[in-house]
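The other protein chains are all here in position, but one chain of the complex has been omitted.
We call the chains A, B and C, going by the order they appear; numbering starts again at 1 in every chain.
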Amino acid sequence: MDFDINKIREDFPILKQNLYSGQLVYFDNGATTQKPNSVINIINEYYSKYNSNIHRGVHYLSEKMTQAYETARKTVKTFINANSDTEIIFTSGTTESINLVAFSFGEIFINEGDEILISEMEHHSNIVPWQMLCERKKAKLKVIKLNHFGELLLGELDELLTDKTKLVAITHVSNTLGTINPIKDIIKKAHAKGAYVLIDGAQGIQHQKVDVKDLDCDFYAFSGHKIYGPTGIGILYGKEELLNKMPPYKGGGDMIKSVTIEKTVYNELPFKFEAGTSNFVGAVGLDHAIRYVQNIGIDKIAEYESDLATYATDAISRIEGVKIFGQSPNKSSIISFNIENIHHFDAGMVLDKMNIAVRTGTHCTEPIMKFFGIDGTIRASLSFYNTKQEVDKLVEGIKKVKELFG
Amino acid sequence: MDFDINKIREDFPILKQNLYSGQLVYFDNGATTQKPNSVINIINEYYSKYNSNIHRGVHYLSEKMTQAYETARKTVKTFINANSDTEIIFTSGTTESINLVAFSFGEIFINEGDEILISEMEHHSNIVPWQMLCERKKAKLKVIKLNHFGELLLGELDELLTDKTKLVAITHVSNTLGTINPIKDIIKKAHAKGAYVLIDGAQGIQHQKVDVKDLDCDFYAFSGHKIYGPTGIGILYGKEELLNKMPPYKGGGDMIKSVTIEKTVYNELPFKFEAGTSNFVGAVGLDHAIRYVQNIGIDKIAEYESDLATYATDAISRIEGVKIFGQSPNKSSIISFNIENIHHFDAGMVLDKMNIAVRTGTHCTEPIMKFFGIDGTIRASLSFYNTKQEVDKLVEGIKKVKELFG
Amino acid sequence: MTINEIQDQIIEEFSIFDDWLDKYNYIIELAEDVPVIEEEHKTDVNLISGCQSKVWLNAELVDGKIHFKADSNAIITKGIIALLLRVFNNREPKELIDFDLYFIDKIGLEQNLSPTRANGLLSMVKQIKLYAIAYNSKLNN
Partner (left out) sequence: MTINEIQDQIIEEFSIFDDWLDKYNYIIELAEDVPVIEEEHKTDVNLISGCQSKVWLNAELVDGKIHFKADSNAIITKGIIALLLRVFNNREPKELIDFDLYFIDKIGLEQNLSPTRANGLLSMVKQIKLYAIAYNSKLNN
C-alpha cells in the first residue's frame, strides 16, 4: 500500500474541523490521538446492533459481543507478537496497567530493602505507582539520570542495577523529549542481574514496531486512546509465567472461578486480572484502531513520521531564540521547545488562536523540568496524519508569537 | 412528559434488531442496558469533532473536552444530589469503585481485628474486594443472611454490628433476586454504631430516585453501562470528608499536584482519585444517558417498570413448574426463576433461538445459589423500554421450553 | 467408518432441519444415546467444569480402543456429547490425536464449542485428545 497522506487525512473527520479562523492543526498527539472513521463507526455499530455483556451470556448478542472482545485480544496479541492471548490483559489505560503491576507484582515480588529502578524521564504514571509501592513495602526507588541531550546515562546502569533490584520500569519513548530508549539493551542488562522489566509503551506502540518476544520485556503497557483508539481502554502485556504468579489486582465479577463467603478461587489468565464488566466496546474500538495502523503498516508510519519530525525539528530550530529540549539522534516525532523570554503558556494561548493545538507545561514529567531548570515547554507531537504544510503553519505561529511578545 | 413507549423504543436502535427469526426481545438489562441514540450520537460527535485530552490543555479542543467532562460530573452530582462536584469520582465501573474504597478506605480505616459487614446477596464485585482487604489487613468479614423470600435478615443486624464494624457494604438492589434493600434504615443503624456504609448501586441507580444526601450513605457506586451509558465508565460517590482522609488508589498523571523523585504531593478532590487519562468520552456518554433518564423522569420509569414487573411475575408464576427466586414485596424489575427438571442453560439456549435474550447461571452471586441449593437460574431483567407483548413472548418461550424438554 | 465419514453422516442428518427448535428437539433425543458414566465415576477427576453446565468424561482403554463414557447436567450439552462420542468413541488412540473436527460448524452448533461459551464442551474435546495421547504412548511402550 502506498502512503497517501490525503487519503489518510480523509479518514479522520476531526482534521476537517474549523476552529477560530481556519482548519485545526492538531499537534497534541502525545496527549491523545484522533480517531479514524473505522473506529468511530465500529463503536456506533456495536452500540446500535450488538451491545451486550460478555462472557457469561447464553444468547446471540452476548456471544457476538464476546467474540468481538476476544478477537480484539487476538489482534493485540498478534500486533505485539505475544506468545498467547492469555498474556493480553485489558485495562483502562497505561496508568492502570502500571498500577496493576505495581500492586500485584509488588505484593509478591517486592520486600523490604528491595530496589526498583526507574528513570528521570518517566511520566508521572511511571513514577507515582512505584513511589506508592516503595512506601508500602519499604523498598527503595532508584533513578537513571539524564544527560543534556535528554538521553539516559546508561553508563551508570551497571552500578544502579544491584542484586536487590527487582524491577526496572522504563519508558519506551519519552513523552516530553521524544527520546527512544534502547530498551532491548536495558532489558538484557536487567535480566542478567535477575531483575524484571516493565516498559511504559504509551508513546512507543503507535510509532514503531513493538515485538515483545524479541524485546523479551516482562511487561509492556499502553493506552488505546494514544494509538487512534477510544478512551477508557488500555493493555497490559505480561509474560504468562509472571502473571500466573501474581495475585489479582481488583476483585469482582469475571475474575473468579468460584466464590463462597469463606473462600474464593480466582479465574485463570487473562480473566484473573479483568474484574468487573470490561470496556468491551472500547476493546472493539481498539481492535479497529490497530487494524487501521496495520493496514497502513507501522513501518510506513514510522518512516513518514521520522521524515516529518526531521523537517519540523529543522524548521523550528532555525527560528532565533528557540531552544529544543531532547536532542538524541534516536528520537520520535515529539518536539519540545521554548522561545526565549516567552512563557510557554503565553505561546500556547496565541498558537491556539491561530488554530494550532500544542501542549504546554510540564507534560506530567516534572523531574525532566527540574533537570533542565525550567517550568514547562511547548510540545508539538506529530502523527502520520500531520503534514509539512501544518509544520509550516506552526513555524509561522511561533514567529507571530515572537512578534507579539517581542 | 407522557410515557410513550413507542416513542421511547424508537430511541434505541438495537431494539429493532432481528435475530434468528424475529425481533430481539432484550431481557438482559441487569447485565447491561441498551443505549439511546442520544448517547450513541454524542460519542460519535465528540470523537469526530472535539476529541482531545483534558485538564492540562491550553487549546480550544482540550478546553471544550474538559468542559464536557466536568459538565458530566455536575450532571451526576445533580442526579444523585451530592453536595459537591468534588464528591463525584469517575471510575471504570462499579467494580472499580468498590475496589477503590476497599483499597483506599481500607488502607487508613481498617486494622487487624476490625470487621466488615456484607450480605449473602452481594454480587461477587461486592464480596471479593472485601475478602482481599480482610486478608491483607487480617480483618474479619461478616455476613447478613437471607430468608427464603430473598430478603436480608435485618433482625440480626443489631447483633452483627459491633464496635469493631468499620464498614457495611451492601447492595441497593439484588441483581439476582430483585430485592430492594431498606438501605436508609441500614445506614442509620450502621452509623449509630459508628460504621461507614457503602452502597453498591449497580442495580439501584437506573430504576429509582437515589438521593445520597437523604440516604446519608458514605459511598455509592454504580456503572455507566447499566444506566444506558457507555462501557468503561462508572461512578464512585463519596462524602468529601471521607475521601479527603483516604490515600489515593492509583498513582499517575492528573492525580498529583507536584512530583519529584523524592516526594509527591497529591492533587485535591476529585482528581486525587482519577489517575491517568480518564475515559472522557465515556463520561460525556454517561452525561447524556443520565439526561435521557432525567428527561423521561426516573419516577415515571420506576412506575412503568414496576407495572411491567408485576405483569411479568404474575404471568411467569402461573406457568406450571416454574419457581421464582426472590419474592420480597419490595422488588425491582428482575425476575429469576427455574423450570422444574429443566437446566437453566438448556432453557436459555432455546429462548435464545426464539430471539429472547435472558441470562442464565449464577449471575455472579454464588452465595445466593448456595443458599437456595441451586446452581443457577434463568433471569429476566426488565427495563422501561420493554413491553407486555415482550413478556408474553417470554411466557410463550418458557412454554415451548417445557414442551421440548418435557 | 472413519471419523470423517461419521462427521459427514451427521451433517447429512442435520441438513433436513431448517428450524432451530426441530434441530434442538433432535439433539435432545440424541441425549439419550450417550453411554452414560456411572454415578460413582462422576467424581471431580472426571468433571470438566464449565461455568454454565457440567460435563463428566471417563475413558478406558479396552483392547486397544478407547471407550468413553460421559454425562452432562444440561440436556442440549448432553445431546452434543452424544454426537461427539458417535464420532470419537471406540477408536484407537492414534486416530484421536490428529483430527479435524468440522461437523459442529457445519450443523450450526459452533457457538457450543467456542472458547467463550463456558459449557465444558470445548474442554471435553481437548480432554479426548489428551486421553488419546496418553494411551497412545502407553501402547507404544
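Note that in this section contacts are C-beta pairs under 8 Å (C-beta built on N, C-alpha and C of every residue); 3 or more make two chains touch, one makes a residue touch a chain.
Quick caveat, the model's predicted, so the values are computed rather than measured.
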**Study point:** In the full complex, displayed partners of the excluded chain
**Key:** A, B
Point to revise | Touch with the omitted chain, as defined above, among B:Glu10, B:Glu63, B:Glu107 or B:Asp216 | key: B:Glu63
Review point. With respect to the chain omitted from the figure, which of B:Arg9, B:His55, B:Lys193 or B:Lys209 is a touching residue?
Key: B:His55
Study note, to complete from the structure: The listed residue (A:Phe109, A:Phe149, A:Tyr311 or A:Phe345) that touches the chain absent from the view is A:Phe345
Review point. So which bits of subunit B touch the chain we can't see?
Key: 54-56, 58, 63, 66-67, 70
Practice item. Over the whole complex, note the residues of subunit A touching the chain we left out. Key: 20-21, 342-343, 345-346, 349-350, 353-354, 360-362, 375-376, 400, 404-405
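To be clear about the criterion, only the chains that are shown with their structure count from here on.
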Practice item. Specify the contact topology among the chains shown, as one of line, ring, star, complete or other. Key: complete
Revision key, fill the gap. Per the C-alpha centroid definition, the whole-Å distance linking subunit B and subunit C comes out as 39
Review point. Distance from the CA centroid of subunit A to that of subunit B, rounded to the nearest Å?
Key: 31
**Study point:** Length of the line joining the C-alpha centres of subunit A and subunit C, rounded to whole Å
**Key:** 45
Practice item. Quick one: which residues in subunit A touch 2 or more of the other chains? Key: 56, 58
**Study point:** For subunit C, residues contacting two or more additional chains
**Key:** 51-52
